[in-house]
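Just one protein chain is left out here, and the rest sit where they should.
Chains here go by letter, A and B, matching the order in which they are written, and residues are numbered from 1 within each.
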Amino acid sequence: MEIAARRLEAELENIPLVDPHSHINPHAPAAKSLTDLLGYHYYTELAHAAGMPRADLDLHGWPLVEKLGRWLPALANTVQYGWLVQLAQTFFGYDKETIGPADVAGLFDAVAQRTATPNWPDEVFRKTNLEAIFLTNDFDDPLEGFDTARYVPCLRTDDLVFKWDQPAVQARFTKATAIEATSLSLFLDGLGMLFERFVAKGARACAISLPPDFEPVRPDEVESEEGFDRLVRDRGSFDDLRMVGYRIFYALADRCEEFNLPFDLMIGVRRNVYEGGAFQGTDLFDQRTSLYQYRRLFNEKPRVKFPVSVLTHMQNQELVAYSWIFPNVLPCGHWWYSNIPTYIDADLRARLEAVPAGKQIGYYSDAYKLEFVLPKFAMYRRSLANVLLRDFVLARGWSEERALELGKAVLRDNVLDVFGRPGPRGSHS
Amino acid sequence: MEIAARRLEAELENIPLVDPHSHINPHAPAAKSLTDLLGYHYYTELAHAAGMPRADLDLHGWPLVEKLGRWLPALANTVQYGWLVQLAQTFFGYDKETIGPADVAGLFDAVAQRTATPNWPDEVFRKTNLEAIFLTNDFDDPLEGFDTARYVPCLRTDDLVFKWDQPAVQARFTKATAIEATSLSLFLDGLGMLFERFVAKGARACAISLPPDFEPVRPDEVESEEGFDRLVRDRGSFDDLRMVGYRIFYALADRCEEFNLPFDLMIGVRRNVYEGGAFQGTDLFDQRTSLYQYRRLFNEKPRVKFPVSVLTHMQNQELVAYSWIFPNVLPCGHWWYSNIPTYIDADLRARLEAVPAGKQIGYYSDAYKLEFVLPKFAMYRRSLANVLLRDFVLARGWSEERALELGKAVLRDNVLDVFGRPGPRGSHS
Partner (left out) sequence: MEIAARRLEAELENIPLVDPHSHINPHAPAAKSLTDLLGYHYYTELAHAAGMPRADLDLHGWPLVEKLGRWLPALANTVQYGWLVQLAQTFFGYDKETIGPADVAGLFDAVAQRTATPNWPDEVFRKTNLEAIFLTNDFDDPLEGFDTARYVPCLRTDDLVFKWDQPAVQARFTKATAIEATSLSLFLDGLGMLFERFVAKGARACAISLPPDFEPVRPDEVESEEGFDRLVRDRGSFDDLRMVGYRIFYALADRCEEFNLPFDLMIGVRRNVYEGGAFQGTDLFDQRTSLYQYRRLFNEKPRVKFPVSVLTHMQNQELVAYSWIFPNVLPCGHWWYSNIPTYIDADLRARLEAVPAGKQIGYYSDAYKLEFVLPKFAMYRRSLANVLLRDFVLARGWSEERALELGKAVLRDNVLDVFGRPGPRGSHS
């Protein structure tokens, strides 16, 4: 059984990847030093959780790496540490099974040397068998200076929905659209311009992350306008911000429908729970949340595809059930705190057993640097191979070929079908 | 290990089934055409979720089957599709591993031909190793014209608790009881008559499905009477409906105690979440619910057995714990969105590890047509065999014989012990 599972895994490795969600900076997509890799929030937050003083995390370059190196043995059991070892071995000629305090200096040099080679990102793409990767672009990102068929723009909208009361956000909006959004109507005009720009640049999705208590209702139009006015004039009340946020959220859904863009919902994150945490290591969740909160949206927008990520394993059954009932709800990836084999195994299995295969976006890397795409997808492929073997080949008598086709659908084909093939919009199948 | 598990599974297949919950129509228990099988809500809702237009689901007969056939490949990964293939092979001489657009015409003819044979339901009973099956009867069902030892009546009470404000429901009640329930007291009299009729006809349970926010408290009697009056006179308020619903719910529990009927609680369903969904494919859930909401009921009615079904895997641990503490709470089956191997495996294992064996109602088919009893129970038996082998034979050193006895208890014996042997009440052990 182990042999057959690894055979399936090897076959899955031959399938070129299109990674439908990441935080890659297309102007600096790969690491330039070990700092870029060890500085990933997983390592800083885990090291801090293990005891590394918060102040040490404000170091940079070699001093940061040297400190973090001392804490690596404390994380050696985690799968995130496993990603680091695997990428060191694959990309930087590292040949040990562990990385400890005595190893980081050598690895630091190796990373500096290798990443300095011309076309290093291309080499990472090649070794990763990666064709294209989706980005997370702020609404005011000019989207200039990179190949959008390889680095696929994606409009991230958290700031518009949750921070519209902030003058800085309003100013960015004005700068990006040349529209001073002093009214809801003007805001909506500007939003249309942003969608046009993103779509023209090959954007393939709109995306947002949402807190556990978000329960969107399309607000009354007159009330929305009045609340919007108060927010812009004097930052309004908490209720104004929530109502205007819901109104903007629905405006995004309207535009997604108009421009035929999937709207990625990333559900469940509670921001800034640990105020003294590492950079990007302060967010957690509250398990008390339900997809039932989105019933109005799903009913109102049947023509918008909603690839949904849930932050918790507990919510995966809701995701399975809502995807099996709603044509426009699609299970998407294994996000953040659910991105460990324990939860991937169970969540993936339930999806494969009860959601039509063609709707499932299997996995995305969520990576900040390209080097992490490989070990993260490797972790996913291992779970996928195990589930395909055990629950389809063995339990249901499928041939390995048929199981592999299913794996290919969730790993690659559906990404292209749901979001469209990366590149200029005309090539959207 | 695989071999031993399949050996246990084969032994479990020899145990005759009494299926303690279904939606079988005793006047048309088996399919008469492939439409009856492919029309099962699992296929219509999954096909719709995969992209089949809602309007096509309003077709009938061959045109519906032909359309659904085109969408079957999109569902081929689901366990529900697996049920269809297995029943086609078992009952209709089908010999392929998949059913696609090119296969439905032949299968349509085969089903029409076989199901037209005299005594087709008997043949399904025989091949399924099925002795008796429980029904879901409306309170105004006359319960005439079928063998109640084979098709066991069960009083379904959702309409009384949740729709008593509807004149149509009141009219049905009047017709069924010859009592115009213009007061709570008259209603209770009529309810007593219904219980007497059902019990006389061999009913073995009272049943109801409940929403996630149901938290029954026995209301004050005077307030109940006044609310009941308002509901009957002018449909009352939402609060009246809820209070009267709670009062009727407690009245049902009172009658269950009086008539020694188990009261099946099916907890967690939220009706009509997807308004545009397929027939019977519009209901979902909200995971935020707790058995703690039923503490007053469980405390007040120690002599009533409550076989409890929970809609979600997340609530299974509550079901295990409440069954391990309350003598009158019994875990029952794997319901609907939890009826897939991922969740059956884990939920079953927890129950077998921590709930006294004799309290566990292992499984029911929930079927609308007899042909589905076989593949659904086959799915359950596979999980059961795997858990018995891995967690009892291997992990705890049990003999296969002892494990099989445990399997027989949850699969069959407990159904007879808890609900009583089907047939006239005198035969109730």
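In this section, contacts are C-beta pairs under 8 Å (C-beta built on N, C-alpha and C of every residue); 3 or more make two chains touch, one makes a residue touch a chain.
Since we're looking at a predicted model, the values are computed, not measured.
Residue B:324 is the one among B:62, B:146 or B:324 that touches the chain not shown. Across A:106, A:192, A:302 or A:341, the residue that sits in touch with the chain not pictured is A:341. From the set B:61, B:142 or B:358, the residue in touch with the chain omitted from the display is B:358, counting the whole complex. The omitted chain makes contact with just one of the residues A:21, A:351 or A:382: A:382. For chain A, the residues touching the absent chain in the complete assembly are 2, 45-46, 48-51, 74-80, 82, 97, 270, 273-277, 281-282, 284-288, 312-314, 337-338, 340-343, 346, 382. Touching the omitted chain from chain B are residues 288-292, 295, 298-299, 302, 314-315, 317-318, 320-327, 346, 349-350, 352-359, 391-392, 394-398, 406.
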